[in-house]
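All protein chains but one are shown in place.
So, chain A:
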Amino acid sequence: MTHPHAPAGQDADTTGRPAAPGDGTTPAVTPPADLRRHLAARLDGAARAWLDQALDEATAHPGTHGPISVWELRLAEAGRRCGPDHADAARVLILHTAHADAEALTRVYHQGTADERRAVLHALPHLVPGPEALPLVEDALRTNDTRLVAAALGPYGARHLDAHAWRHAVLKCLFTGVALDLVADLDRRARGDAELARMLADYAAERTAAGRTVPEDLHRVLALTGSAPTQGDGPDAPHGKES
């Protein structure tokens, strides 16, 4: 069974990239104070000093100022300063410390690299109480970058996506190999969803008709909807290794 809010122990998704830094905490669900402690224990001296200074600057100069706010510069360079394993968490902390609102998050998302956009998506549940940042989630779901698709389906997407968009996002995960373990609140949103069950069953039928295996995750989420299992051939090889 999936525990989307407590993914400890699941330290890698199907992208082969850690879904979260180190021990499986994810920047979208871990409280910022815990993220900071987590990073402080893992960053080397230079990276930790850089992050401390970046957060001090964001504390002193939050919000939007000048042609480009200093925390936006730090957001851009966090990857090379903290390393790829810790960049997401460092960027979420910078956004949180700068009190980036929906408008600022929208700006840095659209001006950001794929890595920065992913960090913005992770930061949404910490910073935006209402649905006003939903267009960013929808933008990420239109991409074919699986790391963005996975980040779009964090707690913020789970809270605000309407049923139709959420169902299509789940189906896209199955198509593109995003592990459904990464989908926040999967159990609650899938439960009793007869339309999702129909879409999943149709997809399984299409796969079977083509002589292809059905992703194991499909059976799992179909069970969550409360519908009967499809007539599939059971768990298959890791997604995409079929032939």
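The working rule: contacts are C-beta pairs under 8 Å (C-beta built on N, C-alpha and C of every residue); 3 or more make two chains touch, one makes a residue touch a chain; residues count from 1.
The rule is short, and it goes like this: contacts and distances are computed from a predicted model.
The chain not displayed here is annotated in its UniProt record as "TatD family hydrolase", chosen from "ATP synthase gamma chain", "ATP-binding cassette domain-containing protein", "TatD family hydrolase" or "Fe-S cluster assembly protein SufD". Screening A:A40, A:A60, A:A114 or A:A163 against the full complex identifies A:A114 as the residue touching the chain left out. Considering the full assembly, A:E77 is the residue among A:D34, A:E77, A:E103 or A:E195 that touches the omitted chain.
Across A:R147, A:H160 or A:R189, the residue that sits in touch with the chain not pictured is A:R147. Listed here are the chain A residues that touch the chain not shown: 14-17, 68, 73, 76-80, 84, 87, 111, 113-115, 117, 143-147, 172, 175-178, 239-243.
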